[in-house]
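Missing here is one protein chain; the remaining ones are kept as they sit in the complex.
Letters are used for the chains, namely A and B, taken in the order the chains are written, and counting of residues starts over at 1 for each.
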Amino acid sequence: MVSPASAPIADLLAARRPGHSLPAGLYTRQDVFDADLQVFFGQHWILAGLECELREPGDVQTLDIGRASVILLRDDDLQIRAFHNVCRHRGARLLKAGPGVVSRLVCPYHQWTYDTDGSLLHAGHMGADFDRGCKSLKPVALRLVGGLIYICLSDNPPKDIDVLAQTMEPRLAPYGLREAKVAHQTDVIEHGNWKLTMENNRECYHCAGSHPELCVSFIAYDFGFDAATMSPDERARAEAHVAEREAREARWEAEGHPSRTVARVVDCATNFRTQRLAIAGKGESHTPDASAASAKLLGSMTRKDLGDTHLWHHNGWNHFMGDHAVCSIVIPLGPDSTLVRTKWLVHQDAVEGVDYDLHKLTSVWIATTDQDAELVRVSHAGVQDPAYEPGPYSRHTEQELDNFAGWYVDRMRVHGY
Amino acid sequence: MVSPASAPIADLLAARRPGHSLPAGLYTRQDVFDADLQVFFGQHWILAGLECELREPGDVQTLDIGRASVILLRDDDLQIRAFHNVCRHRGARLLKAGPGVVSRLVCPYHQWTYDTDGSLLHAGHMGADFDRGCKSLKPVALRLVGGLIYICLSDNPPKDIDVLAQTMEPRLAPYGLREAKVAHQTDVIEHGNWKLTMENNRECYHCAGSHPELCVSFIAYDFGFDAATMSPDERARAEAHVAEREAREARWEAEGHPSRTVARVVDCATNFRTQRLAIAGKGESHTPDASAASAKLLGSMTRKDLGDTHLWHHNGWNHFMGDHAVCSIVIPLGPDSTLVRTKWLVHQDAVEGVDYDLHKLTSVWIATTDQDAELVRVSHAGVQDPAYEPGPYSRHTEQELDNFAGWYVDRMRVHGY
Partner (left out) sequence: MVSPASAPIADLLAARRPGHSLPAGLYTRQDVFDADLQVFFGQHWILAGLECELREPGDVQTLDIGRASVILLRDDDLQIRAFHNVCRHRGARLLKAGPGVVSRLVCPYHQWTYDTDGSLLHAGHMGADFDRGCKSLKPVALRLVGGLIYICLSDNPPKDIDVLAQTMEPRLAPYGLREAKVAHQTDVIEHGNWKLTMENNRECYHCAGSHPELCVSFIAYDFGFDAATMSPDERARAEAHVAEREAREARWEAEGHPSRTVARVVDCATNFRTQRLAIAGKGESHTPDASAASAKLLGSMTRKDLGDTHLWHHNGWNHFMGDHAVCSIVIPLGPDSTLVRTKWLVHQDAVEGVDYDLHKLTSVWIATTDQDAELVRVSHAGVQDPAYEPGPYSRHTEQELDNFAGWYVDRMRVHGY
């Protein structure tokens, strides 16, 4: 008797129906999780952090991705570098989790010592003939885009990171992320598969029912609607909003503020999507009343009313606004456990309590992330139920989930599954 | 080198020797646990709850069985219904664990809304052509027997539930379980395989050494004895008890109180056994002194001295007495972890502190269940030891374990293992 729980992963991929959520095993199985880590977090570019977190020479952070740990540091020449956090002697972790400052990287086990460029400077008792040159720290592929740090654990990283870089460099430049600072950071562990975390983020169909705080700033019509089942009045409102959005987008573009949607979400390795959307209400920022949280605007921004530059990856989402930015990085921890790390950025000179109030700055996305964590939990509980079968995505409000699911299946196949 | 830990399940089943406990792997292996859940909790009828827990329209409970979750509710027409707790959209859990009251079932994710009969009433943004009719909640097979709720997760539930129903309806009728209430409930997690929990329950060989409280009410001779190794005096007492029991049983039967043993424990799908046994001491109830705990008797009962109607399933045990009933439901949680949920029932009009004292009502089975949990723990610790080999059942006191083990092997084979 063969349990469907042991079907080859390829069969699960083949069973995916367009317009529908994924077969259960793709969300729940350990072997699929292992494959996901290897493919989507081992062979693709992922957002790993921010340059401004490594401001001074010797500033260092580690990021754990599955069983891997990556060291991100700024070296003595002010260059950002990424290395595997594994001593070349007997493999010990060089650095603990969290931020720090180093002059050299010294293994705690036998004091093998590496320069900040990764070269092995010292290894005791290894004999006069020992070749230190071949025992440098293993580098990790790195790409800096407008202050964001992308890494790829593969030795053969996808080349289409160039498209992301070319698109985002000019869009991010005004936000001056290299001169920002992290005002706050939260780690939330969601009790669900990372793809449910991502699906949850790629639609706002659930916002009205779950996110009262975010709905002050978000405009539901921006995320799709089913005109055919609306009342004539509501349909008129929705269509008026779309016309207004298009006019605003054209105006922003004409003023030199890139706003149009750029989406690379199918037929690509590096999955991203960006667009500039207006903020509702006071129109400035994701705060309880949609007014700016920080008096010091980011980078070279001079206006608070330029909306929200959204940027979605397959491992997170970002909102860049006049006064602050919110960056969320998603790291799978297990088939049913996912880390969402969220960072709030303000201008590096903004002073807490003077230029910004921390609660006002963070409360909307703290609430939203907690609400999403609960939705991901009930989603995961359901998809692992033997009674679950893939359900229909709304073609009006869940098109991005269909794209994501299709991209997921394609990329798994490209990588041999 | 092939480890015995990876032998096919069929080999383990074939290795079972009559008269002996099961081969270790059948108690300990994850794949056997998965098979057990699928076969014994997915393809057989299980006791799931009590009608009196869903007294009013909209009363609802959920029960988790492995990865499945089942909604039990009383609909607006007072009918009991059972559904899979999985939204037909993207699979989210509709209801949290525990009891509640609902008018409709609204998914917390995107507010898909179902009637209490399971039909999908509303799903937003799905397009004018969306066919709600094929997206009703999936029903779960349901059978009500004398106030007990049986469910079967299979689409093809065993038909011999009829035998149980025909046997138990008249036996349970006098206890009026539909007009009872749950006075107390406990959840005990036993650190052992569910089959060890069931084996433990199917013999009273261990009672003298472990259950001083229960031994006030139970008469050890009722559960078998080895006459050949008894002293002449003790043998005479045992045989006198058996003769007395038979006479009493005939008398009760003649008075219209069904008492004789009905056992369907081999060559059947639906495993149950019932008999009415006298209670020792004051003869009324499972309490510290064997006197009734509740002044208001159950249903139409007018006598406290009609003993204890035992009812055993493959997932629990029940005792129906004049003043109260105790129902235990067994749900496997893992190869070495089992939930025992026990409910104490009294007449719905009985008032705590007036008609019954809660401690007197519950203390015997609370103590007994805790004692059994410790025995199951040491049993499981032992059977997973590489030195364990199946040991001999006493043919005098452990015959029901032999029957259970044989039935287990048969049912596994029927289901393809």
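Everything below uses one rule, namely that contacts are C-beta pairs under 8 Å (C-beta built on N, C-alpha and C of every residue); 3 or more make two chains touch, one makes a residue touch a chain.
From a predicted model like this one, the values you see are computed outputs, not experimental measurements.
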item: Candidates A:7, A:80, A:102 or A:126 - the one touching the absent chain; value: A:126
item: Identified contact with the non-displayed chain, of B:134, B:354 or B:387; value: B:387
item: Residues from subunit A at the interface with the omitted partner, ascending; value: 34-35, 38, 42, 66-69, 84-93, 108-111, 124-128, 130, 135, 138, 153, 415-417
item: Missing-partner contacts on subunit B, residue numbers; value: 1, 3, 5, 21, 24, 199, 205-206, 209-210, 224-226, 228-229, 374-375, 378-379, 381-388, 391-397
